[in-house]
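Selected chains only, in their assembly positions.
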């Protein structure tokens, strides 16, 4: 019973079907009929004109998006525990040519207005310090917590007047939409570019970068190519994304993962280190307790010395999640 | 009847089967059981210990390989018409942090010893000029022509004593092996790193970077991650490559593509601009002649004003190739 990561989840049957259907001659790169549908599909989803590029990974999505918003001499404000800071091996430094991450705070790995303001206040407005050009937030956060539309508006109230662009790392954007139960446009809020994740949610290796200013995509398509991310058979990436959008598969999958996380957390009570909003459960538990859980067949990661992380995915079996929930309640 | 590019070819049934078989829980990234088999499989193929990393595109493969061989202040000697110079949107400049391509000549887009020597002679050995650190050659070349083992040795005789590393862009390495009918190790020759292409030859989106000095892979795995090319479900890339290696599918596919190219060229005679060795045919023909061919249902690219390029792939139907061959002969 695997709760290590949604990274390792299986590929959704509809994604498989769509990929196989795409296996007929078409234009290479992103000139194919499927890739050319992406702008319209996402424009429909967000209720406004957007431009969309596919890439294979969330790291590429985040960094290419940021490359449109931040010059090499600039800075990106993000949470101290953001994925771009902690888990991308310095990819922002590569894609942004040395631009700097400026680290802020906030509960549950959500950058909050005070945390954002503190970063801004600490930067002297002179040439000796890197000046911020954008803010990157993660929806849902590394701890599976979501920014409400109201919280996004507060971030924007600080960032906007300073001319800061907004990027959203939406590796688990679907889980946030499912949790918040609001239209995608509200869950994205006022961002300029969104990394819309599908891989953790049933796709194989396709993510979407959504540009709310479509002209940015014109530039980023060059960056994508020069980063080696323009696949020649790009139709297979477009097919994955379109399949996920069809019949709201992305949303149903995320809802299933979230529900599984809730089942896990059901009896966890005070052990919960963070609210369970998306598909992750962070639990205070001792090494002995973790061993006990593993002895019952549950696979998961330690989270430091005194905690554990459990991640549900779209394909997590309800009975597995419930069994884990009971096991946790019985600790 | 499509002869535009092998980029647009379909995915081989064995590749599909292997991918679907891979759709069960396993470790993320490249910790899965399939990815971990790559070193051994390629070591077997090349008869010596190599280390192998998968990536999704040839551009990423070329540039990550070069990033192990060339420092940011260095240069890479390549043919004036090499893919890394002409068709990768400056990706080497991105991956190598501004390192420079130093352009040489040679017939049929093959850098020849005189061309290589001319580049070397033109570089003043002082700090005002970029010094070469590596040579990159393309096997088969952009015009579908192959370096014989003897030709590779001559390149190496010039490059080796100067301490230059050797990279081979093998987007169509399989076609070269099929044409030269020599073991893969001889077709690679004395190179330090090889971009071994599978996408044009039946895979969906998986290429292999083969490091003949295995320690280079230890470093490049960090570069791959920070370039956003470490896919979380990497097992699907490994599966593609392993399927291509199995039962010499890669070689049979390439042989089929080469044979189709020969069929196209059969009656082309003096019109041929380059020897037909791999899977490409470059033909002198007028605009009117190209129109005539298109009117018969053949799709292909113009190559400048007075020529055309026809590319066969593993899935090119023999009857299509023969039909095109007859049509060309009848021009």
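For clarity, chains are labelled A and B in written order, and residue numbers in each chain start from 1.
Here is the rule we go by: a contact is a pair of C-beta atoms (placed from the backbone, for glycine too) under 8 Å apart; a residue touches a chain by one contact, two chains touch by 3 or more.
All values derive from a computational prediction rather than experimental measurement.
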{"item": "With 2 chains placed, the number the full structure-file assembly comprises", "value": "4"}
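The rule we apply is simple: only the chains that are shown with their structure count from here on.
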{"item": "Interfacial residue positions of chain B with respect to chain A in the complex", "value": "2, 4-5, 7-8, 10-11, 16, 20, 23-29, 55-61, 63-64, 88-91, 93-95, 199-200, 204-205, 222, 225-233, 236-237"}
